[in-house]
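A single protein chain has been omitted; all remaining protein chains appear in their positions.
Let's look at chain A:
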Amino acid sequence: MTTQTLTLAKALGAGLRRAMTDDPTVMVLGEDIGRLGGVYRVTDGLQAEFGPRRVVDTPLAESGILGTAVGLAYRGYRPVVEIQFDGFVYVAFDQIVSQLAKMHARTRGAVKLPVTIRIPVAGGIGAAEHHSESPEAYFVHTAGLRVVSVSNPQDASTVLRQAIACDDPVVFFEPKRLYHVKGEVDPGLPLDDAPPMGTARVVSPGDDVTLVTFGSHVATALDAATAASDEGVSIEVIDLRSLSPIDHDTIAASVRRTGRLVVLHEGPRQAGVGAEIATSVTERCFDFLEAPPVRVTGYDIPYPPAKLEGNQVPDLDRVLVGVDRVLGRSPASSAPAGAEVGA
């Protein structure tokens, strides 16, 4: 095992390099990924190393990129496509939802489409419109897709390799806020030694509250755990890692001990991942719950302009308010609209 200190962006690049070295059918496609190395430099140096036939700059058409990836996979390749920004994926929606996701079922298992869709995701970086979206719920709602979101450089490297090796299509979310965060990475970590792709991880154990999140908000959650511990509240932080499938067993095991659930994500609340988790926990752990599950999420609004994005992206204080609420010690003014009804 050889570790290096890498940014998350470099760790992703290392994962891609490793996957391309291990498997000659892995191809990388996207806009500006060749000579430029991608707008976040994730593919930096790959075209020079593997050539323009394996690291392919595409015309600027996301549906075209995805449709091409479907055809390549049909032929036996493992395409990794880069969608330049989260808000650009919608024009490829049909190719993802109607084609990529359904082909294996449509062909009764004859055609496997091991396509990985890398998407820089979420906000907090002061970006322009359509560059700060959290569209995970659309894909989580779609049968046939797997959806993951990484929170640290090691996962970035290994989960990306797992996604590429997986015979199913995988939507792979890369939180933009984390691209420059550094961590220790073993780029050659045997995949069998890494936790399976569909599993969550308890990143900080605790006894009083289960705080489930993913992506960049794992860091927010850990900050909240530290802050809460100063007040004698013990928070267990779970990094979901996989949004489809959701590792309900790990979540339920935690909630059965803590009796309290807070779900934290940046995407809109309505029918979001938090709704799925809160419902599932309610169904599975009702008799263990000491309080209704609490969601700390982005609001159901278009992502605001950069100067206002702090109103949308949950921060430490909003998480702590949520923790207070699940502990039954929150001021009424911090409860969500309608939360007091029937209370």
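Following the convention adopted for this analysis, a contact is a pair of C-beta atoms (placed from the backbone, for glycine too) under 8 Å apart; a residue touches a chain by one contact, two chains touch by 3 or more; residues count from 1.
Note that in this section contacts and distances are computed from a predicted model.
Student: Looking at UniProt, which of "Molecular chaperone GrpE (Heat shock protein)", "Carbohydrate ABC transporter membrane protein 2, CUT1 family", "Spore germination protein KB" or "2-oxoisovalerate dehydrogenase subunit alpha" names the chain we cannot see?
Tutor: "2-oxoisovalerate dehydrogenase subunit alpha"
Student: For a quick check of understanding: of A:M20, A:V42 or A:V70, which residue touches the chain that isn't displayed?
Tutor: Per the contact definition at the top, the residue touching the missing chain is A:V70.
Student: Based on the whole complex, identify which of A:T58, A:Q84, A:T116 or A:T297 touches the chain you can't see.
Tutor: Spelled out, the listed residue whose C-beta touches the missing chain is A:T58.
Student: Of A:D22, A:D94 or A:D300, which residue touches the hidden chain?
Tutor: Once the missing chain is taken into account, the touching residue is A:D94.
Student: Which of these touches the unseen chain: A:D23, A:D168 or A:D223?
Tutor: A:D168
Student: Please identify, in ascending order, the residues of chain A that touch the omitted chain?
Tutor: With respect to the unshown chain, the touching residues of chain A are 24, 27, 53-54, 58-59, 61, 63-64, 66-77, 79, 91, 94-95, 98-99, 102, 104-112, 114, 143-144, 146, 166-168, 198, 244-246, 248.
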